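Only a single protein chain was left out; the remaining protein chains are all shown in position.
Here is chain A:
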Amino acid sequence: MPRMGYSFPEEVLEHVFSFIQSDEDRNAISAVCRSWHDIERWSRRRVFVGNCYAISPKMVIRRFPEVRSIELKGKPHFADFNLVPEDWGGYVAPWISAMASAYPWLEEIRLKRMVITDESLELISKSFKNFKVLVLSSCEGFSTEGLAAIAANCRNLRELDLGESEVEDLSGHWLSHFPDNYTSLVSLNIACLGCEVSFSALERLVGRCPNLRTLRLNRAVPLDKLANLLCRAPQLVELGTGAYSSELRPDLFSNLSGAFSGCKELKSLSGFWDVVPGYLPAVYPICSKLTSLNLSYATIQSPELIKLVSQCQNLQRLWVLDYIEDAGLVALAASCKDLRELRVFPSDPFGPEPNVGLTEQGLVSVSEGCPKLQSVLYFCRQMSNAALITIARNRPNMTRFRLCIIEPQAPDYLTLQPLDVGFGAIVEHCKDLRRLSLSGLLTDRVFQYIGTHAKKLEMLSVAFAGESDLGLHHILSGCENLRKLEIRDCPFGDKALLANAAKLETMRSLWMSSCSVSFGACKLLGQKMPGLNVEVIDERSPPDSRPESCPIEKLYIYRTVSGPRFDMPGFVWTMAENPALRLS
């Protein structure tokens, strides 16, 4: 037994550990010896649970009794695209009620893709006296009533961020529930709310909170009110406007421009719904300080975008619609040498024909001109292997690369070949690639390249690709650091899955929908792998009403230490260890 645990008093070790924040490091510390394990667990203040079903609240609480901050994620990523049926799960209520008694000093709750009710929000607001941060990213299940409870009861609230949640808007008066003597707000993001919030309450709130740094308004806040708000909060660092439109009025314009000029700390801008181009110059005075610009809801054309972007020499992050076109991306590449992240969204994703002049060339230009570019999300309608190879060679420092060619299985438009070689170049050159999304026409070969080269890859998204189980096998056997794999509409079946079953326990989760995995294989996996929950999702009818060789609709496999969950709806079956326990 190591004696070193006794050479320092506990307090000293605890003090040393308090400088160690990363989960990986703390996990390593707790493996040293019993005494370090104990000291560490009592001093861990922040817990991240990447899959809320991987462990039970009770287990977390038992191991870490003094947590102040918790982050939980629920539904799989493909839920964002309506692939996960309603009511699949991701309920946070059991966590909230367990923590309400166990963690009276809890300060922060961050949730992603979870279902949270007004009751839970109320419980939060009443149970945690020092509650400071509530972040709800892509959550649902609650209404403005729950927000009213938070506003009314959380005296120490610093941050309320509703992300892109689906909130039932019952009334805009919830904001008035912040008491008059409440002044500690630092960050407020209500951009997702549909209805108007009580504007006078908002103004007063903004006016009395001197530490307010982030304010993301919703679309319903009209442009003529924005100047007033900005004047009350010139210390803002991040601003999301409401609707950016109004009839062109000189007085309104000069007020707005003056207000923006007064915000000397402003670094991040977003919002810009319904933009009237005539008002864009109001932000010109602050462009050179901007590091983050989200114009992905702004329906402005390339010339205006170019004028704007050319002034943002310090831009690190740009989200924009494909209205920017190739020409705009060339201008971006010329002006924004510090660019780290680019996301280009489609303005007309369902239209059959291209509506804008955005092609693969735009991305090539940015890859050439922006040496720090590491993170890309790009929607376009044509791509070539040559372009991908160029991008890969230009940017070996790429860490996240998500390409969505809008037409499924679109080939290289120049050669009509699959895009295997292009994506192969990406994984070969970008040795630190952590996230990759594929699209276009792809054979099993691309997976061979990925399995061979993408050694740091943690998350892979695949759609309408591959030819056989070999594809899946390459991924599972080659990608050593793979944590999340999501697949839809690929001809992958049982073989690769069963042959790589053990790999699944080294990953957070695997999603497969509209593939060729049979019910029999799922049952087998469930029986043989007790450390996994193998969830079969089938809205047609119970899978055991068909032959075992029939493919199931959707499959979600994740590792867990707490066994099958008990909150599944009728169309989800967990393949259990003991066949007798299986619900049928």
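What we mean here is this: contacts are C-beta pairs under 8 Å (C-beta built on N, C-alpha and C of every residue); 3 or more make two chains touch, one makes a residue touch a chain; residues count from 1.
In the analysis below, contacts and distances are computed from a predicted model.
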Inset, instruction - Assuming one chain is omitted from the figure, identify its UniProt name from "Collectrin-like domain-containing protein", "Two-component response regulator", "DNA polymerase delta subunit 2" or "Auxin-responsive protein". - result: "Auxin-responsive protein"
Inset, instruction - Would you mind spotting which of A:S97, A:T214, A:S516 or A:S562 touches the chain that isn't drawn? - result: A:S516
Inset, instruction - Could you tell me which of A:G141, A:G422 or A:P551 touches the chain that is not displayed? - result: A:P551
Legend entry - Of A:D38, A:D87 or A:E119, the residue in touch with the unshown chain: A:D87
Legend entry - Touching residues (missing chain, whole complex) on chain A: 22-25, 27-29, 31-32, 78, 80-83, 85-87, 138, 164, 166-170, 192, 194-195, 219, 243, 273-274, 296-297, 345-352, 379, 404, 406, 408-409, 411, 418, 434, 437, 441, 443-444, 458, 461, 463-464, 466-470, 473-474, 477-478, 480, 483, 488-495, 498-499, 501-503, 505-506, 513-514, 516, 518, 520-521, 524, 528-529, 539-542, 545-551, 553-554, 569-571, 583
